[in-house]
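Only one protein chain is missing; all other protein chains are in place.
Take a look at chain A:
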């Protein structure tokens, strides 16, 4: 699965119905008693966040006497296969860590608890855009507690900008400037980008992605966007591997200083510092490129499967894990951001201390208030691949931008059924 990996966090607004005393064993959540054993499955949090997760579990068990939370951490590799196997067998753990695009097919198949029905009062505790990310568009219902979020700046290589005669302090702020600067870099045989646009990039460009329950990114603005990439590709502003690689591959090329610009997150900045010090010395950090005024956002959540035999406890734990206090603690450990409505008010996300990390963190936290998860939840891995392949055909001159986007949209709509 092609997805940015950023690690997680939670928070603590002890939830209505969960009680705050830490001694009650008769609290309720949804419909039932909060008691008994549940299993909590996370996505690759061991060993780095073992102490944190155990701390959250201990606090929950203390607050709800008679509950036991068994924690299972699955490695990132094979996570999807594990969820798929469990879902097929009807044996998903009681609380599972899933991003929206994974919760969507499970919710569509009727396997997840609808929080809008079971915990109507939970919604105000979370950022509106994060809550919406776990809704099924057009059908309503929310199928996951938003957990940790991420967004980020663009990183660019100042040294490469200088080599091409560009002002290293004026990186592109919108897609028009991106093309102009990319073409200048290409004249010096420097590639600006390491991948063709993702569906989220179409959203950032201002393309209408989804309309009337169908994909619609083949609209004129989408064609215009792809044609801009075609001009950049022809000029050599994209590396040849751009036609086949995903975000991870493009990130590696940026780290190897083979491309001049790449979107990223606070997590990446730490990676540059340790893994690519010569890049770090020349790193430029700027606001994300967008034509809409909103940045892109990525998020994870926790969902409760309907098959859980202890839904009340699972719902209470899901809400507890994602409350403001727990999320803020987690965010401070993991270069991520809380999805609760109050979590972002913590001084950690509003005050700079002069370091690059703090600058990125504060800017990203500000961005998150208006950020949008531009990847539609319906956009599956197969659809991502279809788009990538069609864009490659455009870049290679095998198809026009319009034809390729029509074909990609048709394939996505066929897969939607």
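Going forward, a contact is a pair of C-beta atoms (placed from the backbone, for glycine too) under 8 Å apart; a residue touches a chain by one contact, two chains touch by 3 or more; residues count from 1.
Operating definition for what follows: contacts and distances are computed from a predicted model.
**Q** Since a chain is absent, check the UniProt entry for it and pick the matching name: "Carbohydrate ABC transporter membrane protein 1 (CUT1 family)", "Carbon monoxide dehydrogenase", "pH regulation protein F" or "Nitrogen fixation protein FixG".
**A** Checked against "Carbohydrate ABC transporter membrane protein 1 (CUT1 family)", "Carbon monoxide dehydrogenase", "pH regulation protein F" or "Nitrogen fixation protein FixG": the hidden chain maps to "Carbohydrate ABC transporter membrane protein 1 (CUT1 family)".
**Q** Out of A:48, A:70 or A:398, which touches the unshown chain?
**A** Only one of A:48, A:70 or A:398 touches the chain omitted from view, namely A:398.
**Q** Specify the residue from the set A:129, A:367 or A:380 that touches the hidden chain.
**A** A:380
**Q** Check the options A:97, A:245 or A:311 and report the residue that touches the missing chain.
**A** Within the whole complex, the residue contacting the unshown chain is A:245.
**Q** Looking at A:136, A:226, A:334 or A:388, which makes contact with the chain not pictured?
**A** A:388
**Q** For the chain not shown, which residue from A:69, A:83, A:127 or A:314 touches it across the whole complex?
**A** Going through A:69, A:83, A:127 or A:314 one by one, A:83 is the residue touching the chain not shown.
**Q** Going by the touch rule given at the top, which residues of chain A touch the chain that is not shown?
**A** These residues touch the chain not displayed: 1, 80, 83-84, 87-88, 102, 105-106, 109, 111, 239-241, 243-246, 249, 256, 258, 380-382, 385, 388-390, 392-393, 395-396, 398, 415.
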